[in-house]
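Structure record follows, encoded as structure tokens.
What you see is the complex with one protein chain gone and the rest in place.
On to chain A.
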Amino acid sequence: MILGIDVGSTTTKMVLMEKDKIVWYKIEDIGVVIDEDILLKMVKEVEERYPIDKIVATGYGRHKVSFADKVVPEVIALGKGARYFFNDVDGVVDIGGQDTKVLKINNEGKVLDFILSDKCAAGTGKFLEKALDILKIDKNDINKYKSDSVAKISSMCAVFAESEIISLLSKKIPKEEILMGVYESTINRIIPMVNKLKIQNIVFSGGVAKNKVLTEMFEKKLNKKLLIPEEPQIVCCVGAIQL
């Protein structure tokens, strides 16, 4: 069996696969700051239950996994992982904690081209998290906040958007409207990336893909359905194992 470890910027994912079957997986709420000791402990726990033949590491903190047999870049893993979950796909949108990745892939899941959001945080998971903080909305309750009217957040910059949100709050605009505005500004950052790569059948992965309201808005703006795996956070990790 192969164990995949994806040390992301905000979460760490572990997936165990036997050939093409996912046997077990786990998502830890700690990212790149994770200690190698903790990683080792986690691996040991898996080892007690299953035989591990090989360990593959990926993600922003992949080089932290010094005991891995193989280290693969996450962009390459993501393409492969998307293909694992779906047939007939040609693209991936992954909103991660640190950046947003848009990939064009071929039928084998090989990456043909990709765009990553720049070093600014707008349009990333971090930006959404920050917005939730300011709005005092619990991450687990996001799907409860929905509105037909969308507050306008014009700033493309996460730092300026923060002050925009505060000013909207002071104008007594309802939280859900502001949150919808945050979603919209996030999506508006990603759509040009999708258009640039001209992708049609898109896998949506990363933690943000669990956000139903955002996904719905995203699909409406793209005018198409997005393909979302049951657990969108492990796509990259599965891909790393498949490589």
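Just so it is clear, a residue touches a chain if its C-beta (ideal position, glycine included) is under 8 Å from a C-beta of that chain, and two chains touch if they have at least 3 such contacts; residues count from 1.
Everything below uses one rule, namely that contacts and distances are computed from a predicted model.
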Omitted chain (choose from "2-oxoglutarate synthase subunit KorA", "Cation:proton antiporter", "Oligopeptide ABC transporter, permease protein" or "2-hydroxyglutaryl-CoA dehydratase D-component") - UniProt protein name: "2-hydroxyglutaryl-CoA dehydratase D-component"
Hidden-chain contact residue, picked from the options A:V75, A:I137 or A:I173: A:V75
Sole residue of A:Y60, A:Y183 or A:F204 that reaches the chain not shown, by the stated touch rule: A:Y60
Residue of A:V111, A:I142 or A:M217 touching the missing chain in the full complex: A:V111
Which of A:D6, A:D99, A:E164 or A:E184 contacts the chain that the document leaves out: A:D99
Touch residues of chain A, complete complex, unshown partner: 60, 72-76, 98-99, 110-114, 116, 118-119
